[in-house]
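Heads up, the thing below is written out as structure tokens.
What you see is part of a larger complex, with each chain still in position.
A and B label the chains in the order they appear, each numbered from 1.
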């Protein structure tokens, strides 16, 4: 019998210890100052963009293992998504927690990506050139490797 | 940098203790006696309405965290959905259990709502005026607050 090796493999976390874990991620959405003001003040005509982005981002964090093939399903115990605004971009930051055998980096990144796409969707009629930039992990706590922070 | 406060927030259950939890919920579906008899006896022409309602309600209980934005995903260990009939309404009762850091009220309510909607869907060709009434929590056990029962 010929054989073909499995090509995609989940990491086996059966033997890993549970610990309290946290990840923080961030993404930027660059748009015109006018459109950023509309996003901030709820003036897009489609409604309160930020609350919708939070709802979508939180749902995405919980649904990460169904979206990213090799992510482990895990009991997300907290998700928070917050926003801050500068002149030519807005920043979306997510914090995700769990007490489990593997980390929540992907959940935090997924929450940011989907929150940003939700804002994009509500703002795109006003600005076709929006760009979603610099989606990255900022911080990671818990597990064998302890605390890690990005050099931003 | 301007800031915008997060508007929707999950409760952080990272520090909460696991305990055995149970919730019981109930909903009523009001229809004509003729249609209620058809529902009870499987005579709707679309098949066994009650088994379909149970399957849909159980799936909904397990899927609650993907439907309700701020619900925590949790390991549902039991779902039961049962029916009883009076002359002018039927009653759908759900029981959901888990051993986790947060309760299963929303899972029990979601199971009832989806079971009732499934019955509605199968019966609507026979009665356009069906009303789904009085979806409520009946009982809740476990966690810090212990036993709670509705005054019905």
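In this section, a contact is a pair of C-beta atoms (placed from the backbone, for glycine too) under 8 Å apart; a residue touches a chain by one contact, two chains touch by 3 or more.
From a predicted model like this one, the values you see are computed outputs, not experimental measurements.
Chemist: Taking the 2 displayed chains as part of a homomeric complex, how many copies does that complex include in this file?
Modeler: 6
Here is the rule we go by: only the chains that are shown with their structure count from here on.
Chemist: What whole-Å value do you get for the distance between chain A and chain B if each is reduced to the mean of its CA atoms?
Modeler: 30
Chemist: Per the contact definition, I'd like the list of chain A residues that touch chain B in the complex.
Modeler: The touching residues are 20, 40, 48, 50-51, 54-55, 58-59, 62-63, 75-86, 91, 97-99.
Chemist: Mind listing the chain B positions that touch chain A in their complex?
Modeler: So the residues of chain B in touch with chain A come to 1-14, 65-66, 69-70, 72-75, 100-101.
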